[in-house]
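A single protein chain has been omitted from the complex, and every remaining protein chain is retained in its original position.
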Amino acid sequence: MFWKRTVPAIIVAAVGVIMLLSWFIPHAPFGELEIHATQWYDIIASFAMLLGALNLLKLQGTKVVKRQKGWPFSLAAILAFFMTLLFGFMIKGGYYPNLVDLGHNEEAVFVKIAELTDTDGKVTEVDIDEVRILYTSPSAEGEPILLHKAVVSKKAANKVIDELNALGAKVELGELKWGAHVQGNQTYYRWVFYTFFTPLSATMFALLAFFVASASYRAFKIRNAEATVLLVSGILIMLGRVPLGAFLTAWTQDIPWLSWFHLPTIQEWLYQYPNAAGARAIMIGIGLGIVGTSLRVILGIEKSFMGGD
Amino acid sequence: MYIGILGAWIAVFLTLSILSYLYEDNVFYKLAEHIFVGVSAAHWATIAFWNQLQPNLFGRLWPQAEIATLEGFQKFWYGIYHVLHVIFGKIFPEAKVDGVIYRGIGDQPQNLSYLIALLLGVFMLFRLIPKIGWLSRWSLAYVVGMAAGLRLYGYMSSDVVGQIHATMLPLWTGDLASSINNIILIVGVLSGLFYFFFSVEHKGALKVVSKIGIYYLMIYFGASFGFAVMGRISLLIGRFNDLILYSGKQYGFATPILLVIMIVVLVLTTRKKKPEEEI
Amino acid sequence: MMLKRTVCLLLLLLGTISFAYADLEIHAEAKAKEPDGSIVNITITPIKGASKYKVEKSIAEGEWLTVLTTSGLSLDTNIGNDVQTRFRVQALDENDLVIAEAFSESIQTEAMWFNTRRLNRFIALMLISGVILYYISRARKNKKIYLRPVAGLQAFEEAVGRATEMGRSVLFVPGIMDLDQVETISGLIILGHVAKMTARYEADLNVPVSRSLVMESGRETVQASYISEGRPDLYSSDMVNYYTDDQFAFSAAVDGIMLREKPAAVFLQGKFYAESLIMAETGNSIGAIQIAGTGSPSQIPFFVTACDYTLIGEEFFAASAYLGDDPKLLGSIKGQDIAKALLMLLLVFGLITETIHTGIYNSDGFFLNLKSSGNDPSAVYEIISEASDKNINDVVAEYSNLGKEGKAVYIAKNKVTKGNALKILKKLEKEGAEVVLDENLDLKIKKNKWNLYKNLFAGS
Partner (left out) sequence: MAKITKFLEKLDSLDRRIIFLIIGLVVLFPLLVPLDLPIETTQLTEDAFNAIDQLPQEAKVLVSFEYGPSTKPELHPMAIGMLRHLFSKGNKVIVMCLWPDGLFMANEALEQVAHREFGLQYGVDYVNLGYRPGNEAIIKGITKSFEANFSIDSKGISITKIPIMHDIQTAKDVDFIFSLSAGYPGAIEWVLYAGDPLKVPVSSGNTSIQVNQLLPYVKSGQMKGIIAGMPGATEYETMVVEKIKNNTGLITEHAKTLLPVFETERNAKKFIGAQSIAHLAIVIFIILGNISFFVKRKNQRKY
């Protein structure tokens, strides 16, 4: 009881109060507490991710093992999971030829590099000039050559290195470090990110355009005064912000007393005043709600999320 | 973002699969959905590891140091690092530059208080052992306490006091139009706030005030909705533009080919389903 | 030999130069009233012949770190708190040769123990939490507290009941953010109440979550609820499942669950972002009763349009007081209300002082910025001369060359109000001039004591 319920309650209260006070005490060690405290949280959350991953595998794995309905899809989820982990922790890519010395046959090397790094299928004088400027007298650590490839494996890099070395240049194998590979160029991980992750999340996001349309068709009905206000304000913003709105109400500009009815003008006013008022009221309310909830949590009045005995 | 021809085909396939959901729940959507869950779960775990655990936890416990200069406890401490290096070489790298051996990660100052964070993290994993699983509550308690303390001040300062400050506007500015605008704003904030009174019955004159408050809230909701429509449509335009790009020759006509295949499969599968339903 | 001689000569020469202008000085001073300390103001006394100054700070015995090479003579820089630091300046001539060197006295900065700039926030915190705490303690002494009905909250039980009748499950999504957001915690508290209902009604509960920590906390919550309702037999950890951290992958998964399991009641309670509409629309398409609640202002509109009931803003945080029967919670809601009333009073007082401040007393802050005089400047000059009480010849001389940024037109003291300024602006525009109304905030703040009240609320 004490270890399972009282100690957590004490931790919540103590950490809460210390964090709150740290806002008012710039002196060390309180001053930088915010940075470290959130980082500790990130670390705990990172550990917890293992639990999440195991739970996901258990969830989808049971379906596969028990051959439940739709198990092939679960298998796909598991495979996708391990493919990404493989490229995150085992196979990296991101190799590059590192030019250390141009050798005696400089021009041929420049042309070769221009061909390798070219992005649009035709190597022009300008491309070669660029290469000439950038790769003349390479520094001691060498100058990396960024190949025009989605992913550069060790094999691919070595092939290019051999080609360049055959021209008399001195080229070595360079690679991105582990850790840098999740954001770096030409790694398998980035390829997975851009091939799978980006289109999937961007398309899920884009589905919203359709849902917004169907929601407005279905729900934007003049049922009562409130719904009418919502609808009118929505329409004014939608039309007022695009050239179409200005175009549709351009005629009002010729009549002085009507000039206020230019859609972009109405839209701007609505946004600056009534909308801002509504937004502030909501924000203040939410702010107080959060203050109240946080206080209740710190005081231990709310503790259901910590579980029972 | 050069992803090669194979990449383009996969990207187009996944894009179209998600879009096919608009027609109905189907095999393509299910497949894309499951791939998405799998890839993203591993993605966020990978990112958390390489961007959080490695640099911010291990990097703070063992910042890079020249082995030869270490003494006493630090020598022992980096000895542990060496053991970890032998087991997980990628995560705990060692470097040798001009014959000098360096151990450790990054250049943040050493901070051994992160051992507590490590401990709390390990407590989370005790969940896997039912008998001591309750220790994870300590970690949860830390997170909740931190959230409460941090957010309490943040919201109170910017969302409560800050907004009140911003609303202190003159009712008369010397100019009729801007005075009216200010009054409109102020009435809105006050009546909107009144709507959120829970312990007062909203009747009579108070009902009118809270009604006015609701109208303001509705204007805000309408405007946000309008803005969101704009943003969402922009996104869709972007997606369609990519699909048009990938229908080109250099990507092997990925979009039209995959689109046709998917439509055929969808039509065939729905046709097959219908007779079954009739029976 | 030759080389040696040249070097000697050069050194000698350098020495003479630096001797001749040996007045180079550097003075460092900790900036006063800096809550975080660490800021140092440096001033350099210049010498002849120097084109640049290289400023360095000491980081260890004999080790110097370049701060900046500058031609300016005053700068602010950071040093570590509680460490004795010295500065060194080297004067460089055009060829980047050092012609003189000087050291500052060693100084030390310190962070404050109380951030006085946040005093107002501290008082606000004490006030708000004091009021809430007072009402909590009052509620303990069994004072009845009335709460107005909130439609969405009354529908909770009905939704769970309907799911039971239909033999379908109840879906609860506690937002997509992690446990470090108060909204998520609030969502989990509401989950506790909903889980009690599903335990009572013996309805199936399904809680997909997108964070591992929330999964753990969610399991604790649901288990505790089932135990407290005396139905631990019905609880299983499979009720709460983690899918993925990713926003859209998670919403795809939730969509999948909705389409395939067809829950009869859907609760979306927590912090949501763009995915809110994806979930709410799908929930709507399967005909479930949907009750949403969130503290994310930007997502409320979507819930309002796509769900049956929505807990708006503060209603969401007050939900647990409605759903449970703890008098302490009721008390805290009452306290929040009183705090709100206090804030509204302060706001009204602020409105009054601001009105007095801007409308009646202060007006000096406003001026016009003339960007171009148009095709017929003479009329423009006349208006300006009248407005600013200046001789017309002076006006012509002053405003004939406006430059890129334009020139300020200050209206005569006895005539300045914002309204007047706007009137003059319109007159000028009629004559084809290009003018904008501008406001000098510094002038305004210095000018009027009525503004002090509003400033009490400033800061962050």
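Each chain gets a letter, A, B and C, in the order it is written, and its residues are counted from 1.
Basically, a contact is a pair of C-beta atoms (placed from the backbone, for glycine too) under 8 Å apart; a residue touches a chain by one contact, two chains touch by 3 or more.
Bear in mind the structure is a predicted one, so any value in this text is a computation, not a measurement.
Engineer: Give the residue, chosen from A:Ala28, A:Leu173 or A:Ile222, that touches the chain omitted from the document.
Structural biologist: A:Ile222
Engineer: So one chain is hidden, and I want to know which residue out of A:Asn105, A:Gln183 or A:Thr252 touches that hidden chain in the complete assembly.
Structural biologist: Residue touching the chain left out of view: A:Gln183.
Engineer: Per the definition of touch given earlier, which of A:Val192, A:Met238 or A:Leu295 contacts the omitted chain?
Structural biologist: Going through A:Val192, A:Met238 or A:Leu295 one by one, A:Met238 is the residue touching the chain not shown.
Engineer: At which residues does chain A meet the chain that is not included here?
Structural biologist: 96, 119-120, 124, 126, 129-130, 133-135, 139, 141, 143-144, 146, 183, 194, 198, 201-202, 205, 209-210, 212-214, 216-218, 220-222, 231, 234-235, 238-239, 241-244, 246-247, 264, 271
Engineer: Extract the touching residues of chain B with respect to the undisplayed chain.
Structural biologist: Touch with the absent chain occurs at residues 1, 22-24, 227, 229-231, 233-238, 240-241, 244.
The rule is short, and it goes like this: only the chains that are shown with their structure count from here on.
Engineer: Please compute the C-alpha centroid of chain B, do the same for chain C, then give the distance between them in whole Å.
Structural biologist: The answer is 19 Å.
Engineer: Can you tell me which residues of chain B touch two or more of the remaining chains?
Structural biologist: 18, 21, 30, 32-33, 36-37, 39-41, 43-45, 124, 127, 137, 140, 143-144, 146-148, 150-153, 155-156, 158, 160, 164, 167, 186, 189, 193, 196, 217, 220-222, 225, 228
Engineer: Any chance you could list the residues of chain C touching two or more other chains?
Structural biologist: In chain C, 121, 125, 128, 179-180, 182, 185, 213, 216-217, 220, 243-246, 248-249, 252, 260, 297, 300-302, 304-305, 312-314, 318, 333, 336, 340, 343 touch at least two other chains.
Engineer: Which residues, counting only chain A, touch chain C once they are in their complex?
Structural biologist: It comes out as residues 20, 23-28, 31, 38, 41, 44-45, 48-53, 55-56, 59, 70, 200-201, 204-205, 207-208, 211-212, 214-216, 218-220, 230, 279, 282-286, 288-297, 299, 301-302, 304-309.
Engineer: Hey, which residues of chain C end up touching chain A in the complex?
Structural biologist: Touching chain A: residues 35-37, 81-82, 110-115, 118, 121-122, 125, 128-129, 132-133, 136, 178-180, 182-183, 185-186, 188-189, 192, 211-213, 215-221, 223-225, 227-228, 241-249, 251-252, 260, 274-275, 277-278, 280-281, 284, 295, 297, 300-302, 304-306, 312-314, 316-318, 320, 326, 328-329, 332-333, 335-336, 339-340, 343 of chain C.
Engineer: So in the complex, which bits of chain C are touching chain B?
Structural biologist: Its residues touching chain B are 120-121, 124-125, 128, 145-148, 150, 179-182, 185, 213, 216-217, 220, 243-246, 248-250, 252-253, 255-256, 259-260, 297-298, 300-302, 304-305, 312-315, 318, 333-334, 336-337, 340-341, 343-344, 346-348, 350-351, 353-355, 357-360, 363, 417-422, 454, 457-460.
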